[in-house]
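Before any comments, here is the structure.
With one protein chain withheld, the remaining protein chains of the complex are depicted in position.
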Amino acid sequence: MSNFLIRYFGRAWLAVTFLFLYLPLLFMIVFSFNSTRQDAVFTGFSLRWYEALTRDTKIVEGFWLSLQVATASGLASAVLATFAAFVLVRYRRFPGRTLFSGMVNAPLVMPEVVIGLSLLLLMVGIQNAFGWPQRGMLTIVLGHTLLGMAYGMVVIQSRLLEMDRAIEEAAMDLGARPFQVFFLVTMPNIFQAILAAYLLAFTLSFDDVVISEFLSGPGVNTLPQVIFGYARRGINPTIYAAATLLIVSVTVVVIAYSVWVARQTRKREREIAAATRAEVVALQAQ
Amino acid sequence: MANAESKDNYLVTEKLVKRFDEAVAVDEVNLSIKKGEIFALLGSSGCGKSTLLRMLAGFEKPTSGRILLAGQDVASLAPYDRPFNMMFQSYALFPHLDIWENIAFGLKREGLPKNDIQQRVGEMLDLVQLGPYAKRKPHQLSGGQQQRVALARSLAKKPKVLLLDEPLGALDKKLREQTQFELVNIVEKVGVTCVMVTHDQEEAMTMAGRIAVMSKGRVLQVGSPQEIYEYPSTRFVADFIGSVNMLDGKLSVDETDHCAVQTAIGEIHVGHSISGTVGMPVAVAVRPEKVSIGKQAPAGLSRNLFTGKVKEIAYFGSYNTYIVVTPQGTRMKITEPNGSHLDLLDITWEDNVYFWWDDTDALVLRN
Partner (left out) sequence: MAFNLPMPGKRFVIGVPYVWLFVFFLLPFSILLYISFVDMGNDISPFKPIWDHQTGLLKLKYENYWTIFVAQEEGSHLFQTIYIEAYFRSIWYALATAVLCLLIGYPFSYFIARSKPSVRPALLMMVMLPFWTSFLLRVYAWKGILADQGVINQMLMSLGLISEPIQMLYTDVSLLVGMTYVYLPFMVLPLYANLVKMDFRLLEAAYDLGSTPLKAFWLVTVPLSKAGIIAGFMLVFIPCVGEFVIPSLLGGPENIMIGRVVWDEMFTSNNWPRASALAVVMIGLIVIPLAIYYHYTGDAAEPRQ
């Protein structure tokens, strides 16, 4: 009885929910090729919205700005997240540890509006006092880094916790000084996590609306800000074209990555099995 | 005082103590290890042996006490400055480097010229017979091979002292037996002073020249495997190493060359003196293989002869174990090697038997 339940009801539920999840994506892909502005009826195949996309300077400029902001804040987030993860995993006792832990994790649960508002107040305050910085790309990067650092830290922390610490001790035993240990042994082994943290921070930055809105200056508009502006004014299939390009590239990357990871894991498992078998054979030959 | 030629007192700990908050892990340990010997720290988990080893390596700072290498205090040196190298229980091979790089790691930190590194790594690979595997990564090797890499890596820098943390712990039984001898051969060939930590008595007895039995942070006895087995100095050591029959009683006779103890099963004569007071509580320790068993009492034997009923027999292939219960309720464990004489003995469950041993085969212990 339970098997039937799981097999048919379960599959149905999964299918319907996946449909729900992918409906907006499919909708945008289909209607990006629509020949008219209409949202409900597919009147014919056309590439006009893709054409319009290339001519839309606001979107293109926004894209480049977002790319720069995301690259910069992703990098800063990854570096800071590595520091923070290291601190929390390795140093169990130091004054102010609970405060530190609270501060790092808070952006994960704070409403973005609160973060945006308080950062804006900070920027204005500093500006009043020192005449700098003007609100613009730099301020957005700083805001995104705060968020990216919090998310990135979760990833790196989990990897640090599962890493075998004995290899660091072994490195020291063999003559490596602490900073050599970090760069020669620790880093290579957590590198994948750092990369994941970077990508996570990059995505968050590229997609952010609220903090950008609070912290940007006149004439500085990230891509999400541009889209947000368009969205409030109504439907614009050019956006669908942009969305389709994004969806396709993300899908290709995600699938390629998953396949690569799966293949690496299988290869590794095969190698370990082969080595163990060889050992058994060698033993029997004695 | 150690001089350049003397092999004694090469590695010395003086009143070494390690405290973690309230708990004392290592309690005033004084050891003196000879140059070139294989020295084992033996004890069950929690006895402090691992902490002691880590202090020698430099991963734990002693709370008090000194560690001297050929007279020099090394306790304040960091692990990367000490001429000691450790082989970890989990091997701790660098997963992102191949075998060659793993072994060369320490040499590169020393700043050796490329040719020297090349040569040394080659030597090490030959020593552990892993030459063809130089370009493989650790996960591509079997457990036994990984262990050999770990050994090669720890010997590459020609350390003054080699530290082994449960060297055979991660291997399965068959592999362990073979590796025990290989390991000792390699260490002796290289000639390095070696301190190993283990909870496995067989490992310690097979591999080490001298053993320190530890319990609760203290060293109970130091000696060769034979000394520890034949002449344990405390009840704990006697009980920990191998099996033993421990008979409690009171000292009844105490002479210069022999003594006697009154126990539940009768008076036991022991062929050495104990310099105690008559009436004091002691225990007599007799190893099961030293006890003989038979359906008839041997002629002419007047001392250390007792009777009992066979309650359990276990067949272990190369020897038999009998559990004999005396009329007073004392359980004796007796082992006899398998051979034709056993068939002649023809002993089975519920038989009434005699058992006996020689005066000099038992030991009297105070504590």
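Letters A and B name the chains as they come in the text, with residue numbers starting at 1 for each one.
We adopt the following convention: a contact is a pair of C-beta atoms (placed from the backbone, for glycine too) under 8 Å apart; a residue touches a chain by one contact, two chains touch by 3 or more.
All of these numbers come straight from a predicted model, not from anything done at the bench.
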**Message:** For the chain not shown, which residue from A:Met172, A:Ala201 or A:Ala275 touches it across the whole complex?
**Reply:** A:Met172
**Request:** Could you tell which one of A:Leu47, A:Met187 or A:Val254 touches the chain left off the display?
**Result:** A:Val254
**On chain A, residues whose C-beta touches the chain left out of the figure** = 1-2, 5-6, 10-11, 13-14, 17-18, 20-25, 27-28, 31, 38-41, 80, 83-84, 86-94, 96-97, 100-101, 103-107, 109-114, 117-119, 121-122, 124-125, 128, 142, 145-146, 149, 157-158, 161, 165-166, 169, 172, 178-179, 203, 206-207, 209-210, 224, 227-228, 231-232, 235, 239-240, 242-243, 246-247, 250-251, 254-255, 258, 262
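By our rule, only the chains that are shown with their structure count from here on.
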**Distance from the mean Cα position of chain B to that of chain A, given in whole angstrom** = 54
**Fill in**
The chain A residues in contact with chain B across the complex are 164, 166-167, 169-177, 180, 184-185, 188-189, 268, 271-272, 274-276, 278-279, 283, 286
**Prompt:** Which residues, counting only chain B, touch chain A once they are in their complex?
**Reply:** 57-59, 78-80, 84-86, 88-90, 92-96, 105-106, 109-110, 139-145, 153-154, 157, 174-175, 178
